[in-house]
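Dropping the structure in here first, questions after.
On to subunit A.
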Amino acid sequence: MILALLILVPAVGGVAAFFISQVFLRRTLLISTTVVHAALTASCWMQRPDPILYKWLALDPVGLLFLSVSSLLFIAASIYAIGYLRNEPKEQQDSDEGFFFTNTPENIFIACLQLFLATMSLVCASQHFGMLWVAIEATTLASAPLIYFHRHHRSLEATWKYVLICSIGIGLALLGTLMLTVSASKIEDNLMLPKLLENCQLVNPAWLDAAFILFLVGYGTKMGLAPLHTWLPAAHGESPSLVSALLSGALLNCSFLGILRLHQVCVYSGHSGFSAKLLVFFGLFSMAVAAVFIIAQKDFKRMLAYSSVEHMGILSLGIGLGGTAVFASMYHLINHSLTKGMLFLAAGNIIAFYKTRTSSDVKGILHRIPATGVLWTAGLFAIAGFPPFGLFVSEFMIFKNAFDNGHFLICSIFLGLLAIIFAGMAYTMLNMAQGEPSGKVEKESKLSILPPACLGLLTLVLGLYIPDFLLETLNQISVLFGAL
Partner candidate 1 sequence: MNDFGTFLFRAHAGFLAALILAPLIPGVINRTKAVFAGRQGPPLLQLYYDLFKLLRKGTVYSRTTSWVFRAAPVVTLSACIGVLMLIPCTGASPALISFQGDIILFAYFFGIARFFTVSAALDTGSSFEGMGASREVLYAALAEPAFLLSLSALACLNSKISLSGIFIASTEHPFANIAVIALVAVTLVIVLLTENCRVPADDPNTHLELTMIHEVMVLDYSGPDFAYILYASALKLWAFASIVVAVALPLRTGSFITDSLIFIFGILAGAVVVGIIESTMARFRLDKIPKLLIAAAALSATALLLTLTRG
Partner candidate 2 sequence: MNLPDSIMIFLILTNLSLLASSRLNACIKTVAIQGIIVGFLPLIATKCPLTIYSYLLAILIITVKGILFPYLLRYTLRSVDVRREIEPFIGYGASIIIGVIALIMSFWLCRHITFPEPILSYTAPAAAFFTIFCGLFLIVSRVKALTQVIGYVVFENGIYMFGSAMLIEQSFLVELGIILDVFVVVFIMGIMMFHISRAFDHIDTNKLGESEKKG
């Protein structure tokens, strides 16, 4: 029942928001939807909800974790959205080309936000590969209007790229799903995850591997693994910052879930060698590509997007390595979402004051908008994995796992790339945060500071302390992926 509510509440809210014309009511609806959703998610931690719809929808530990992260991010984003929508001018001038552009009507924006949440919850709860595919494709559709919030030719183009590239990618994943059916043709109801896991010895390994390749490329496109990440910088760059935060912090994870589910099957069937190798390779490759592009990046939001590519790489690397690295990878996922959310929201504040996304044009944030400046600087160190932020713990564990298992080459590439990426990001972000004070100290609204600050605080706490319930869930997940 709770499971159904988790999906229906935002879905209904979304549809309703489309028709509500009163601004205040619409915004209240948005907040209350996300809060109710979060409350429902929290209740799932107390007690796992019963499966529904022929058990197609159920929450296992992995799904629960992903759902909670998304829900948390949505609360932050929706609170931020109120301030954002209030301050965003109806018509504004493009800083480079000088023409005026308007925004998508607010009712569509708010409706799509909630539909986005609904589809995302559906992804997290899907236990059926077909259902999973439908849900992931639906997230693309729900989020496309969000990216095209500014009626601007560049965001239009970004949206076009997003929809086309992701749809093709996800189309490949559909092919992969079909191949999975072929490989598991001896099993009845062969797209149901629990059934597959139960009878995994009957799976045809060659077709399973082929299916995994297509899953990896297909969902990997949406997750942002290099070289399939190409839509990501444009979409993250052009969309409103709170949408970027959601894309980076929630959407990418959800696509990752698609790959994870099949990897789990591979692990259970004992043929995880191939899939693990692929994950490791793509992980490192994504980090390398991100490193290269972060250094050359002039637009700070695109730089954050590339940093997401990097972290998706780390996630897949961790899963590929297996053992304790799975724990680390999941922990990384939580912290990355929190940190990236914080950074994107802070980036939104910066854009609101500086009216530009070119990093060299931004100077002295710490002076002009101090609170955002602090968040921005803290975000840099958090995302780079400095202790005592949460990402440090997970990166350390991944490194230790790789090292303990004798993957010295992986270790050295991992560390080297992290260092290069840090150098690149630090150069850009510090030069923005610090520097010649331009203009007076300006007042920042609480609504724009509180959400990112809370996210940052959370990842700081997670760097020093892991609550028991989380620890337990993470351990359960690592058992699911074959760790002892």
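Keep in mind how these were chosen: all candidates are chains of the complex that A comes from, given by their letters.
Structural remarks
Keep in mind that, in the parts below, a contact is a pair of C-beta atoms (placed from the backbone, for glycine too) under 8 Å apart; a residue touches a chain by one contact, two chains touch by 3 or more; residues count from 1.
Treat the numbers as computed from the prediction; the structure is a model and nothing was measured.
Of the candidates listed (1 or 2), only one touches subunit A in this complex, namely 2.
Interface of subunit A with candidate 2 (complex): residues 96-97, 128, 130-131, 133-134, 137-138, 140-141, 144, 148, 151, 153-154, 156-160, 163-164, 167-168, 171, 174-175, 178, 181-183, 185-186, 191, 204, 206-207, 234.
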